[in-house]
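Every protein chain but one is kept in place in this view of the complex.
To keep things simple, chains are lettered A, B and C as they appear, and every chain counts its residues starting from 1.
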Amino acid sequence: MAVRAYRAPRSIPEAVSLLASEPGAFALSGGTDLLVQQRSGARDPGAFIDLKRIPGMLGIEEQAACWRIGASTPCVDIASHAGLRREFPGLVEAAGLIGSKQVQGRASLGGNLCNASPAADSVPALVVNRASLLISGPQGERRIAAECLTLGPGRTVLGSGEFLSAVEIPRAAVRQADAYLRFIPRTEMDIAVVGAAAALQLDAEGRCTAARIALGAVAPTVLTVPEADAVLIGTHLDTDAVAACVAIAQSACNPISDRRGTAEFRRHVAGVLLRRVIAIAAQRAAQGV
Amino acid sequence: MARLVLLPAQRTHTGGVSEVDVDATDVRSAVAELMKRFPALPAAEVEGCHVAIDGELVMDPFLESLAPQSRVIFVQRIGAG
Amino acid sequence: MAIHVHSTINGQAAEFLCEPDASALDVLRDTLGLTGSKEGCNSGDCGSCSVLLDGSLVCACLVLGAELEGRELLTIEGVAAGSELHPLQQKLLEHNALQCGICIPGIVIAAKALLDRDPSPDETTVRFALAGNLCRCTGYDKIIRAVLDAAATMRDSAGAHA
Partner (left out) sequence: MTIATHIPVVGSRPPRPDGADKVTGRARYGADFSLPGMVWGAVLRSPHAHARILGIDTSAARAMPGVLAIVTAEDMAESFSADVAAGESHVDMQDLSRNVLAREKVLYHGHAVAAVAATTQRLAKEALRAIRVDYEELPAVLDIDAALHPDAPVLHPGMFTRGLPETPSKPSNLASRLVMQKGDLEQGFAESEVIMQRTYTCASAHQGYIEPHACLASAGADGQIDIWCCTQGHFAVRSYTAALLGIEPASIRVTATEIGGGFGGKTTVYLEPLAVALSRKSGRPVKMQMSREDVFRATGPGSATRITVKVGAKRDGTLIAMDALMEYEAGAFKGSPAGAGAMTIFTAYAAPHQRAVALDIVVNKPKVAAYRAPGAPQAAHATECLLNELAAELGIDPLELRFRNATRNGTPTVYGATLRDIGLQECLEAARAHPHWSAPLAAHQGRGVAVGFWFNHGAQSSASVHLVEGGKILLQEGTPDIGGSRASMALMAADTLGIPYTDIHPMVADTASVGYNDMTGGSRVTYATGYAVVEACRDLIASLRARAAAVWGVDPARVEWKDGTATDIEDSTHVLGLSALAALSGRMEGPLSGQGAVNLKSAAPSFSVNIADVEVDPDTGASKVLRFTAIQDAGRAIHPDFVEGQLQGGAVQGIGWALNEEYRFDAKGVLENPGFLDYRMPVASDLPMIDTVIVEVPWPDHPFGVRGVGETPICAPMAAVASALNAAAGTAIRDLPLSPPRVLSAILAKG
């Protein structure tokens, strides 16, 4: 199908209506995945509905209970946001890893999420921070947890006329911190072969009171492993506890072999990165970040 | 007599003969003599080659002179980037 | 159906028609004749078409022409002031940091985006800021040195004028 239309709605209802009515309509945010997929034939949009001119789609807002990030906000704004970095350094680093500086000038959390790649850098970091997603649609607004968006590679729960309008991340508690690392063969410009995120909360004695890990590119969707989280709780994140967590997480991995890495490599490196992000997050939390 | 040392692809057409002595004062006449000696040897197998004359590599040889005891080794062309 | 777009390119009002899926790079090169931005990949992986969109560094191949409505674009053609080269351009020349030169328009724009926000980058910062700009000829060495030198020159000249 040829792309027959480009529309830049100015309001959410207008966008909902265009997404529902234009044949083959695709929501366009930064376009860094969609335009490439359209050119390669991997996706076949009939119309681009550019969401970036809708108020609220761009921008980062500090609220009492959460941070609200417009779904089309370019990653460069997230990566350079000092307030967000203080609370969620892992998430900010993840946003700063998506593609080149040029790509970060366009790419958004909304796009990174809705492209539904298992390797998306921002998703594990959003998931460990219990981000929720605001979805606008014909029935109004609904909210889902970040890990509930994707069904598999390239597939989401979004229905006709629906689009992701904002990401909300609950404010970090005292001695809560996150970290994200990914493995790529070069230092930049690659898609994650494996991604790992952790968010931890410690008590004043350094005991872990809350923990969440998430892994990217080791399963069809971002992988959360509550059993692995659970073994960290109540510990001082000693070697044995982390090893137990890593072992559980690794056994939950279900990676594929492809041009970017073998299944064995992904499983092994997932464990390495997980150990490293737990250490980084723990150190940050201990420093009261 | 100058001595010509042939490449394997040339030897296929000389019945396995790998070295040939010719009475020639330059490469052109040496090659002519070689072709006369081995009519089955295709011109393309000879004319596209470089040679080393007494150790000195000469690309696309033609009128280069040969000494009476010269040793002329055929060398495969080199592609270059 | 073609879309009628009004934008500002290198400080001049620009008006053009483009198809809904035409990229800003297609518009620049094929419609407006601004061929300084190069197409190396058409997928955002080489940086040869780097431009500043409202001051933000992007690949022109990953922006739709239609998205330029009401926006300002700076391309390589708009970096020098007439015959006066930008310090980055001058330093790239002085260091002989270009061989084939096809990546250089993108390098100039990306380096400008860096120095616009960080006047004193170290080598590592420059390397990561230019990681989205592939160069196959130089091994980057002289490019990195030229950018660091340009930054120093710009700091000196800003200091002299302060």
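By definition in this document, a residue touches a chain if its C-beta (ideal position, glycine included) is under 8 Å from a C-beta of that chain, and two chains touch if they have at least 3 such contacts.
For clarity, every value in this text was computed on a predicted model and none was experimentally measured.
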| item | value |
| --- | --- |
| Visible chains that the absent chain touches, using the contact criterion stated earlier | A, B, C |
| Hidden-chain contact residue, picked from the options C:V5, C:L62 or C:V108 | C:V108 |
| Candidate in contact with the missing chain, chosen from A:C66, A:I233, A:I256 or A:V272 | A:V272 |
| Touching residues (missing chain, whole complex) on chain A | 40, 183, 185-191, 193, 259-262, 264-265, 268-269, 272 |
| Residues of chain C (touch criterion as defined above) contacting the omitted chain | 19, 29, 33-43, 45-46, 48, 75-77, 79-80, 85, 88-89, 92-96, 98-105, 108, 123-124, 126-128, 130-145 |
| Touch residues of chain B, complete complex, unshown partner | 5, 7-9, 11-12, 16, 44, 48, 52, 54-61, 64, 73-81 |
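The rule is short, and it goes like this: only the chains that are shown with their structure count from here on.
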| item | value |
| --- | --- |
| Topology of the chain contact graph, where touching chains are joined (line, ring, star, complete, other) | other |
| Mean-CA-position distance for chain C and chain A (Å) | 29 |
| Mean-CA-position distance for chain B and chain A (Å) | 69 |
| Rounded Å distance, chain B centre to chain C centre (Cα mean) | 56 |
| Multi-partner residues of chain B (at least 2 other chains) | none |
| Shared interface positions of chain A, touching two or more other chains | none |
| Footprint of chain C on chain A - complex, ascending | 2-6, 8, 28, 30-32, 35-36, 38-39, 47-48, 50, 52, 74, 76, 99-103, 105-106, 187-189 |
| Sites on chain C touched by chain A in the complex | 1, 3, 19-21, 23, 42-45, 47, 50, 53, 56-59, 61-64, 66-67, 69, 110, 113-114, 128-129, 131-133 |
